[in-house]
Structures are given as structure tokens and as C-alpha cells.
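See below for the structure under consideration.
All protein chains of the complex are present and in place, except for one that has been dropped.
What follows is chain A.
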């Protein structure tokens, strides 16, 4: 049994429920028989991957859905062995080079060159090119991107590259100018409620509209999160009631309680306790950047108007530090301490 998110993922361009304009354009691209390199960007949960897979299916037919997972080993110049999982079908392959950190350049060079240099043997194949999908392209190092740049031009006859990323800021300009940019905006709350209703219908559940609306609001325009929430709600209580609590992900709940703790008391003891909580989050593999972001938004929402600017500034400052620094816990703690000091001063000025 698979999750609803995967089970009801549309596989054809016709079945995509929103961004109709984009779908027709993609269909035209697929029908024209030729594909430029694509750079698909947008916030997470907007449906970038779904659109890529649907486009591939439109180009190659249902064969692209027969996937297998390979474990490939690459050797670095310093003779270190690195391993990477690669998802392949007969027509395309998908990889996530940023998994191997600074060695991503080697993966790009070896893997893509290997694919690029082998031509399609089957002369009856619909297309002469294979597609390489690179996920999280914004996490690629600059060197890897430069290596890609040359590959993209040189092997244009044999491969097309589809880059999938959250933001184009970290993609170097030469790559951007070689790709067709496709922006996938996050779905509106209406789009999300419709999608939720569609899923509920297929599962033959009755989903009251107000609940769907509340789930959509809580999902922060992230369709994947919304559907996961719906499934959790189904497990918690069925039949649905209109005023049922919208289940948040565990880590979100946890961050909420941390924020509450920080607002209640500002003391070294509380700091110690918050530190343990933060460690808890980090050991559960919640990205530190996401932790500080959610925590900051939570806090900013609750503090006095006069403090909001200051807190958002501090959050941005420490998040930047966290990204350039080595050990995330330092910066998380620094932010917590800073917040406590600002907030305590504010309280003392207010109430004496």
C-alpha cells in the first residue's frame, strides 16, 4: 500500500489539475519531437517533479514508469570511492548529485558523459535522445555547474538535461541561458482544496469543505504536505467532522512548543531545555535551516509589533551564519539566546 501522495500522483499532462497554461505548453514541446534543456523551478510541493514525469511520459510513452534503482560507484581523483543511487528507466535517468557533497562534479562528469556518449541503439525508438533529470540542481557546486555547461553543449545530439530546483538564484548564468526556464508556482488554496476533494472522492471519503479549506491553509500552499495531512487526519478520525483539528507534522508541533517555551521564560535553565529540544530535532534529520525558519516565523507571529522587525533581522542574520558556518547547533542556539535577550529587555521595559 502506498501513500496517497504517490498513489494519486497524476501521470499524464492531461490529468494535471492546475497551471493549465503550463501543461499545454509542455504538451506542445513534447509533441514537437524536440526538447530544449529545461530548468524547472518553483517552491516545494508545487508539482515540479509531477510535471517532469508527466512530460517524459508524454514523450516516451508508459515505458518511463518502469523504474529500477542502481547503485553506482565513482572514484575520485584521490581514489576515494563514493556511491550514489540512480533511478533509471530505458529512456531516462534521474540522479541527485548533491547527495555526494563536494564530489558532485565527478558524478556529473562521469555519469552524464557516459550516457551522453552512448547513442540510442534502437533505431525505431521515438526519440534519438535520452533525458537526464538532475534533482536539487540548486545544491550543485559551482564546479559541477561549470562541468555541466560544457556537457550540455557538446552532447546536445544525445541527451537533454532537465534541471529541477527551488530557486534559480544559485544556478550560474551560463546554464540558465542554455535552458528554457519553466516556473511552477505553488498552487493556490483553491487548487489545493480541489485536489484534496479529488483524492477524497477516489478514496470514497466524505470531506467537508471547511476542513479541506483549513488543511489547505495549514499546508502553506504545499500540495504534498496537504495530502499527507489529509491522510493523517483520516487515520486520526473518520468520518471527518468539520471542526476536526488539522494534524500538523510532528516537527512542526515540536517547534511550536519550543517557541512557546521561549516566550514563557527567558533564563539559562530554559535555554538548556531548548537546546535539548533543538538537538532532538536535528537528530531527527530536520534541516537546521528549516528549523530556524519555522521557529522565527512562529515567534514573529506572536511577539509585539515593535519587535517584529528586529526578530526577522536576527533570524535572517543567524540563518545566513548557519549556512556559511560549520556546526548548525551553535547558530540555532545563538538565535535562541538573542531572541531571549531581546524579548526579556522588551518585557522589562514594558512592565518594569
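We take it that a contact is a pair of C-beta atoms (placed from the backbone, for glycine too) under 8 Å apart; a residue touches a chain by one contact, two chains touch by 3 or more; residues count from 1.
Criterion: contacts and distances are computed from a predicted model.
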TODO: Write down which listed name, "Proteasome subunit beta", "GPI8-like protein", "Presenilin" or "Replication factor C subunit 2", is the UniProt protein name of the chain that is not shown.
DONE: "Replication factor C subunit 2"
- [ ] Out of A:9, A:113 or A:127, point to the residue that touches the absent chain in the complete complex.
- [x] A:127
TODO: Kindly state which of the options A:180, A:245 or A:329 is in contact with the chain not pictured.
DONE: A:180
Open item on the list: From the list A:2, A:79, A:169 or A:283, pick the residue that touches the absent chain.
Closed with: A:169
- [ ] Please give every residue of chain A in contact with the chain that is not shown.
- [x] 25, 28-29, 32-34, 36, 41-43, 46, 127-129, 146, 149-150, 153, 156-157, 167-170, 176-178, 180-181, 183-186, 221, 289, 292-293, 296, 300, 305, 308-309, 312-313, 315-317, 319-320, 323-324
